[in-house]
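Every protein chain except one is present and positioned as in the full complex.
We call the chains A and B, going by the order they appear; numbering starts again at 1 in every chain.
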Amino acid sequence: MSLLDVQGLGISFGGLKAVNDVSFKVSPGEIVSVIGPNGAGKTTLFNMISGVYQPGRGSVSLNGTEVTGIAPNRLAEMGLSRTFQNLQIFQELTVLDNVLAGYHLSERGSVWADLLSLPGMRRRAAEARQGARKLLERVRLDKAAEQVAGNLSYGALKRLEIARALALNPKILLLDEPAAGCNAVETEEIDHLIAELAASGIAILLVEHDMKLVMRISNHIVVLDHGEKIAEGDPATVSRDPAVIAAYLGTEEEEPAHADG
Amino acid sequence: MDALLQFLFSGLTVGAVYALVALGFTIIYNASDVVNFAQGEFVMLGGMITVFTFEAGLPLPLAALVAILVTSAIGVALNKLAIEPARGAPVVSLIIITIGASIVIRGATQLIFDKQLHRFPSFSGDDPIHVLGATILPQSLWVIGGALAVFVGLWIFFTRTLTGKAVLATANNRVAAQLVGINTGWVMTLSFGLSAAIGAFAGVLVTPITLVGYDVGVALALKGFAAAMLGGMGNPKGALVGGLLLGCFEALTAGYLSSQYKEAVAFIVILAVLFVMPQGLFGRKSTERV
Partner (left out) sequence: MTGRNKWISLGVLALLIALLPLFFPSGYYYRVGALIFVNALSVVGLVILIGYAGQISLGHAGFAGIGAYACALAPEHLGLHPALAVVLGAVVSGVMAALIGKPILRLKGYYLGVATLGFGILVSMVLTNERALTGGPDGMNVADLGLRDVLRDMGWKLSGGEFWYMLCGVVLLVGAWLALNLFDSPSGRAMRALHGSEVAAATVGVDVPRQKLRAFVISAVYASVAGSLLALQNGFITPDVAGFMHSVEMVTMAVLGGVGSVLGATFGAAILTLLPQVLTVFAEYEQLVLGLVMVLVMIFLPQGLLPSIARRLKGRDE
């Protein structure tokens, strides 16, 4: 059974259909990429799936349960985690605290335990700290653990967000342009990381502009243009699809009905 | 019915003052994203300076003009000395700065003038005018008319003059305004001067009715702030409607429920509005971009 099932999802902003009738599925261990020109609605789609925006139409199911429009923190409890295209780092917190925040669900307890620093809280926090350090090693940020996150480079922040998203121990991970602004070496690292994660059984939904990366690691590709799904399939099929080529190269679509639009 | 009309008259009078204070908030907020808690002090200064220059022998219109000009200069100084140096500070800091500035202005006023309540004569006498069984003071008509005149004047200024359009452009997008060559620093100076002058003008109009003392500004600032919020922060039309509504709510509460709690009801109404539509009556709705 698919882990994430998106059916006919759509949203409008002031009458404009930013995303319209998009459907696809993601299974455990699968890497599905959403591609499309700028403004195609990829990030908006992500925001609807992760509960940041309320979808206007359609449904999102997670593990067979309908979760359309429920709050992001509830989705996080159900195993959905994400990163952001425009970084959403906790700038004032240390790098370690950023990842620790990702452990919120496993370390949280009663507010009394927190105020009184009870042993149970300290034990949970220590476990989280251990896990966070391991994740920081994995994204090579362990040396920067005590630094204030705001001082890190862009590429490092991208990796920090991935580490924070992984701290939730997610079943499905939404990555919004993880390689944007990264150099070739960093891109390759992210490439390996994503493949590793998928191999460990996490479902990956990816938005990415780096076509080489997308074509190399995706099992399945969904192509959006002007908020609509214009094609989907494996990388080889999609890269040959005339509608996709047209959308990317900006040529006229060969559909007379749309000639006036 | 007569009573209702009577309450509405007094509500509109006070409401017109709230509207002018709210308008002052709006102008500064649009130019600089700062909510200026010293706005009420401008009203106080308008009244106080008029009182003392009038008692010093100046004719009333001239005294009022002096008060408005001096207050306007104080507004500009506030911007130059306290707001501009703190550009980019967090909201809490800006709140403290403008509240601090209002305390400075109050402290200085009390030193330079005194702690007494003052008034000067009404512009057109104190004989009430009878309208449909209710009465209204001629000075109330001055207040309401004055407020409307300010709004019409500003509307013309913002829509018909190049300077006004520059202010609007800056409010809309500071960086873009700078790129097309608008001197946004000057726009801020203008906004503070203008908003202080409007406050002082309100003070001149209302002092014969409500009297003026060094400490009347705080309550006015809070009401004006509340009115601006009610109407929708940053919207001049909202400031006008919010101010008048607030004044009427207060007057009706005082008339029908309890004069002690009239201000309480004003804040309850505002809380209710904020819960139901956090952007106020005419505020813009914004979707957070991620």
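Please note the rule applied: contacts are C-beta pairs under 8 Å (C-beta built on N, C-alpha and C of every residue); 3 or more make two chains touch, one makes a residue touch a chain.
Bear in mind the structure is a predicted one, so any value in this text is a computation, not a measurement.
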Legend entry - Residue among B:Ile95, B:Leu168 or B:Leu281 touching the omitted chain: B:Ile95
Inset, instruction - Sort through B:Ala86, B:Leu117 or B:Leu211 and give me the one touching the missing partner chain. - result: B:Ala86
Inset, instruction - Tell me which residue among A:Lys25, A:Arg124 or A:Arg138 touches the hidden chain in the full complex. - result: A:Arg124
Inset, instruction - Just the residue numbers, please: which parts of chain A touch the chain that's not shown? - result: 50-52, 71-73, 75-77, 81-82, 84, 88-93, 97-98, 100-102, 104-105, 107-109, 111, 113-117, 121, 124-125, 128, 164-165, 167-168
Legend entry - Touch residues of chain B, complete complex, unshown partner: 35, 82, 85-86, 89-97, 99-108, 110-111, 218, 222, 225-226, 229, 233, 260-261, 263-264, 267-268, 270-271, 274-275, 278, 288, 290
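The rule is simple: only the chains that are shown with their structure count from here on.
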Legend entry - Chain centre separation (chain A, chain B; CA means) in Å: 48
